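I am attaching a structure below and will ask some questions about it afterwards.
Here the complex is missing a single protein chain, while all its other protein chains stay put.
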Amino acid sequence: MSSDVHTHDPAHDHRHGHAHPPHAEAPERLSYYQVMEIAVRELLIAKSVFAAEDVRRAVEAMDARDPAQGARVVARAWTDPAFRARLLADGTAAVRELGYEMATFRLLVVENTAKLHNLIVCTLCSCYPRMLLGLPPDWYKSRAYRSRAVREPRAVLKEFGTVLGDDVELRVHDSTADMRYLVLPERPAGTEGWSEERLAALVGRDCMIGVTRCHV
Amino acid sequence: MRQHHDMGGLPAGPVARQEHDYALWEKRVDALMMLLSQRQLLRVDELRRNIEALAPDAYDTMSYYERWISAITQTLLQRGVLTSDELGRAMAEIEAREAGR
Partner (left out) sequence: MSAVEPRFAPGARVRVRRADAPGHIRTPWYIRGQTGEIERLCGAFPNPEELAYNRPGLPAQPLYRVRFRQRELWPDYAGPAADTIEVEIYQHWLEPAR
């Protein structure tokens, strides 16, 4: 059709801040790449590479993965020292105990302490423990984060409100290959005797990437 | 030569704490990658190579899943799973179909 389907507004595929009325008159025009997605999917279904049902199921499985899974792992490690030891020794096997599969990747769990803070980045693309935390936030994939997290990580942490003392070693992990990383945050003070469920509710996604600490 | 995607350590502005809920079409792109990879019709490193092959300006202006669907399509063309002709025809049909809705 016309050539304007190739023009692209980079912001346009981000979800709008407003709700569409239930009966919007004209649905938004699909972008060139949205059309490409439909074409590839329909052609592959027509060639029986997979079925429409497989796509639907894969999307559902993706929706089911979210940071609450990682939070459950962290809370278990905080309350069960034997599990914590297994998690640090072999993350892939330990999370399997809770029903989480890492697919072809291996999970490496790095533990924050009073003297060591871990931060995860993927400078080359956007490697992320998606089997455990779901899809990564946009900022994790941004040029600013990928460029600066290795060279000025303390400045990046400050932007997330995390200030580390000079007596704390900051260790950045550049996720370049076959490992996937999960930060085991420090258990906040004042949570003694809390149940695993109550602890898990404290653990947000960002502290498992290492840009924040976990707070009560 | 340093490649455009290999940006660790380069100067950049503040991290914009931007997030959005992924749209259905983006999740479908992700699903395509997983399904093709399970069927050994695409390897993650092929996907990455095709993303890295984008011109710097395309790399920076395309959204994440636009880069992915573009690279998935390139891989399927390279592997001979799909042809340009069938893609071109299918895309034209879809546009016509959507315009008529």
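For clarity, chains are labelled A and B in written order, and residue numbers in each chain start from 1.
Please note the rule applied: a contact is a pair of C-beta atoms (placed from the backbone, for glycine too) under 8 Å apart; a residue touches a chain by one contact, two chains touch by 3 or more.
Here the structure is a predicted model, which means the values were calculated and not measured.
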item: Among A:Val150, A:Ala200 or A:Cys214, residue touching the chain not depicted; value: A:Val150
item: Contact residue for the chain not shown (choose from A:Ala85, A:Ala177 or A:Val216); value: A:Ala177
item: Subunit A residues touching the omitted chain (full complex); value: 106, 123-124, 150-155, 166-167, 169-179
item: Footprint left on subunit B by the chain that the document does not show; value: 1-3, 6, 8-9, 43-46, 48-49, 52, 78-79
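The rule is simple: only the chains that are shown with their structure count from here on.
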item: Distance between the centres, which are taken as Cα means, of subunit B and subunit A, whole angstrom; value: 19
item: Touching residues (chain side subunit A, partner subunit B) in the complex; value: 1, 5, 8, 10, 13-15, 27, 29-31, 33-44, 47, 49-50, 54-55, 58-59, 62-63, 121, 123-126, 135, 137-139, 141-148, 150-151, 156, 159-160, 174
item: Of subunit B, residues touching subunit A in the complex; value: 5-32, 34-36, 39, 41, 48, 51, 60-66, 69-70, 72-73, 76, 81-82, 86-87, 90-92, 94-96, 98-99, 101
